[in-house]
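Complex shown without one protein chain; remaining protein chains in place.
Chain naming follows the written order as A and B, and within any one chain the residues start at number 1.
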Amino acid sequence: MLKLVVCIKQVPMVSELPWDPATGTIQRDLAEGMMNPACRSALDAALRIKEAAGGEITAITMGPPMAEEILREAIALGADRGVLLTDRKMAGADTSVTSHTLARAIEKACPGFDLILCGFSTIDSETAQVGPQLAEELDIPGVAYVNELEISGRTVRMQRFTDNFLETLEMDLPGLVTVTTGRYAPRHVPLGGLQAAFAGADIVSLDAAAVGLDPERIGAKGSATKIRNVYSPTAGKKNIVLTGAPKRIVEQLFERFDDKIGGAIGRDLKTERK
Amino acid sequence: MTAKKRGIWVFGDYRNYFQNRVTLQLLSRAKELAVKINAEVCAVVFGYKTDEWKGDVLSYNPTFCGVVGEYIAHGADKVYLADHPRLAAYSMETYTLLMERLVKREKPEIILIGATAFGREFAPRVAKRLGTGLTADCIGLDINEEGLLVQMAPSFGGNLVAEIVTLERRPQMATVRPGTFQEIPHDYVRTGEVVKVPLPKTLPADRVRLVRSEHHPQREQKLEDAKVVVCGGRGLGSKKKFAKLFELAELLGGEVGATRPVVYADWADHDALVGQAGKHVRPQILFSFGISGAIQHTAACNDAKFIIAVNKNPNAAMMKRADVAIVADASQICTTLIQELKRRIR
Partner (left out) sequence: MDFNPCMKHKVVRKAVRMFAEAELAPIAHDIDRDARFPWEVMEKMRPLHFFGLQAPKAYGGAEMDTISYAIVIEEISRVSAAVGLCLTVHNSVGIYPIVRFGTEEQKNRFLPAMTQGERIGAFCLTEANAGSDAGGVETIAVRDGRDYVINGTKIFVTNGGVCGTALIFAITDTQNPQRSAAVFIVEKDNPGFAVGEIEDLCGMRANPVSSLFLEDCRVPETNLLGRPGNGIKIALETLDTGRLGIAAQALGLAQAAFEDSVRYSKERQQFRKPISSFQTIQNYLADMATEIDAARLLLYRACAVRDAGRPFGAEAAMAKLYCSALATRVTNTAVQIHGGYGYSKEYDVERYFRDAKVTEIYEGTSEVQRMVISRAVLARRT
């Protein structure tokens, strides 16, 4: 039976962001969390493998205790068990440290795994780095940006379209893929499944000590990169308002911005004045 | 003998050279950064028969032809070149291994990699092996007063930008979004040093096997890469009025995008969806017609350099984000714009 591991992350719900456009800040602690869309696609890919060929799916996440929500959700969708990595010491990790933490936890909680599936990127930090670095950490073959995959025997065949190349690739298990959101449309959560996932589900919670992690190598402490400053690029933008008759508006638009528009389309839009 | 100059390296990603000039853009920015920390700019090229490769530069100097010639002409002081049949196709594992060994030998200060799909998979692997930090998909780079590389990374669909530094570990690494910097014009009398990098004696076989690879360069004019994007929302009123956008887009040499309600109403294909569940656009100019601006949509438009929005409601979120907000009927403005453009473009 295939042992599938799906790495998922809880990200702030975009539509719910307590977002102040004037100052460009987000109060993350007020934001409600949701499963990252690409992680949902990765889970969907795993569910399809399970539905077609059988298998056992472990969903794993690192985050605050609240991240248990998305493990329950994953179980409602068809995952078999959940692993929650939660420890204040893990907070503030960059991608390299995150992949280190995940790798050690997967070795601990899912020994003998066959395939790890990650979302290709998350909508909060958008690095797309954890998947490839996790493959490095575990020293297994890995392919990013996978649109479609199928498994026959111990071989995974994958398709991806990146940098204008449509590629078909193969690797032997164990391996890792990061999945795009194109082909694997996230499913909606069945409400009955949700009831069951809260009635009784196999979820284990692990902290740094339980995984056997060196506190110096995890969280913000172990991270090579540091965030110095955060700002909103849209704050303070000039906002010119044009009103009046359409003809007059369009004339004004060209009077003031013909260079700008002409520059973008590579043509001279100036007219000789009569 | 003078001390060895510090290096700012740029990975030579030449696969889609004529559509994606990110390597050239990075060489240009690297030159500016190099002045601030007194470094030399180096390109790293892995491939096979790279000298036969034809770019912009018609060189008669056999040393500086092909990919190497291009990069020197665009600002590289030095090029590390590994040219071997094993490197004919981009290979993640082999390229990562070569890069790791080269970096450990030469110890560059900074490595910049274009945020192509390959670059964004390659860079984190290299960073992991080197045990250093990496910032993804930067939209700005600078050197601060401490001499550190400031890596400006967008998050939440560009709603926020974080300034990130790598304190102790080296090299400092970043992937950079195409279009962030301007390339400098080529100078084909420029010369540089070429350092041949031999392949290791034993090179393990790739664990990921390339079964088939097809190049589809025709897909270059995608919505995501368009310089001009014309987006329409429900405020246009009808499918017929929405269809006018195609005429406008053609005049502007741009692409048409749509919001979710419009795609649902079947005024436009799903391929045109600009939003969190659809495409992210980054045009020089974005025209937005009759779009109120749900955050799922605006997040996908944040990289537009200049936004012209048209809406009857001056308070629509899209209008607030626009550089120019036109308070009027979207469809009327579209029609008038088409007329005026036809008059101006001969």
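Here, contacts are C-beta pairs under 8 Å (C-beta built on N, C-alpha and C of every residue); 3 or more make two chains touch, one makes a residue touch a chain.
Please read all numbers here as calculations on a predicted model, not as lab measurements.
K.L.:
Quick one: which of B:L210, B:A265 or B:I345 touches the chain that's been left out?
P.N.:
Checking each option in B:L210, B:A265 or B:I345, the one touching the absent chain turns out to be B:A265.
K.L.:
In the whole complex, not just what's shown, which of A:Q195, A:N229 or A:T243 touches the removed chain?
P.N.:
A:Q195
K.L.:
For the chain left off this view, which of A:K3, A:R72 or A:K89 is in contact with it?
P.N.:
Looking across A:K3, A:R72 or A:K89, the contact with the absent chain belongs to A:R72.
K.L.:
Kindly note down the residues of chain B that lie in touch with the hidden chain.
P.N.:
260-261, 264-265, 312-317, 320
K.L.:
Taking the full complex into account, what residues of chain A touch the chain not shown?
P.N.:
Here the touching residues of chain A are 13, 15, 32, 34, 66, 68-69, 72-73, 76, 188-192, 194-195, 198.
In this section, only the chains that are shown with their structure count from here on.
K.L.:
Nearest whole angstrom, what separates the Cα centre of chain A from the Cα centre of chain B?
P.N.:
20
K.L.:
Would you mind writing out the residues of chain B in touch with chain A in their complex?
P.N.:
Residue positions touching the partner: 15-16, 19-20, 92-93, 116-118, 120-121, 123-125, 127-129, 131-137, 150-151, 153-169, 207-217, 219-220, 227-228, 252-254, 276-277, 283-285, 294-296, 299, 302, 306, 308, 314, 319-329, 332-333, 335-337, 340-341, 343-345.
K.L.:
Looking at the complex, which residues from chain A come into contact with chain B?
P.N.:
12, 14-15, 17, 19, 21, 24, 26, 37, 94-96, 99, 123-130, 132-133, 135-137, 140-145, 157, 161-172, 175, 181, 223-234, 237-244, 246-247, 249-251, 253-254, 257-258, 260-261, 263-267, 269-271
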